[in-house]
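After the structure tokens below, expect a handful of questions from me.
Partial view: only certain chains, each at its native spot in the assembly.
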Amino acid sequence: MPDTTEMKDHVYKILELVGSSEESIEGAIQNALIRAAKTIRDMKWFEVVQTRGHIENGSVRHYQVTLRVGFTLEE
Amino acid sequence: MPDTTEMKDHVYKILELVGSSEESIEGAIQNALIRAAKTIRDMKWFEVVQTRGHIENGSVRHYQVTLRVGFTLEE
Amino acid sequence: MPDTTEMKDHVYKILELVGSSEESIEGAIQNALIRAAKTIRDMKWFEVVQTRGHIENGSVRHYQVTLRVGFTLEE
């Protein structure tokens, strides 16, 4: 949820992203945000929608995390 | 849902927004739409996904409503 | 939920309705009930299933609320 205290007059847009990492669930989240930050300013919060992954030779090859990300629509 | 009678050949895109209002749930919906209308034409319908809010001193400070909004992709 | 204290021997039927209002979510609920009351007696409770609406010129044109309504099946 947006930070309701300080940002009360803003409108947020929610974007849905999938990030991946060979290391961890947290890494997949970070990778999605790093890429999105190239074009979106003012991302405020995220929510994990789904955690999946790819298996190779009986072991996790990548984690893939689907995120909803909220950012402020600038005035 | 899109207006199926008249707009049968259109494709719609769905956007997800969060609006807020100190007054009411309806106000939070309207504020989200007013802001979105600055950049999006042809919004046709919305659906309330979640109703939340912020509490200050034991009372509602703002309502925050998450909307899915459908608009026509122009040809 | 039905009023469990007084009506313990009753069986309820649940009906699903969509009402609309240009004013408010509460107005859409009331309009659905007023219309349903023409043919159904003994409506006891409702539950909001979905809140949607139609947008015109970037503003809410109508709220549309889907309700489940419970009423007593008379003996």
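By written order: A, B and C. Residues from 1 in each chain.
Operating definition for what follows: a contact is a pair of C-beta atoms (placed from the backbone, for glycine too) under 8 Å apart; a residue touches a chain by one contact, two chains touch by 3 or more.
If you're wondering where the values come from, they're calculated on a predicted model, not measured in any experiment.
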| item | value |
| --- | --- |
| Copy count for the complete homomeric assembly [3 present here] | 12 |
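Going forward, only the chains that are shown with their structure count from here on.
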| item | value |
| --- | --- |
| Where chain A and chain B are represented by their mean Cα positions, the distance between them in whole Å | 22 |
| Gap in Å, rounded to a whole number, between the CA centres of chain C and chain A | 38 |
| Residues of chain B whose C-beta touches two or more other chains | 36 |
| Complex interface listing, chain B residues touching chain C | 1, 3, 24-26, 29-30, 33-34, 36-37, 43-48, 69 |
| Of all residues in chain C, those that touch chain B in their complex | 24-25, 50-55, 57-60, 63 |
| Chain A-facing residues of chain B, complex | 15-20, 22, 31-32, 35-36, 52-54, 61-62, 64, 66 |
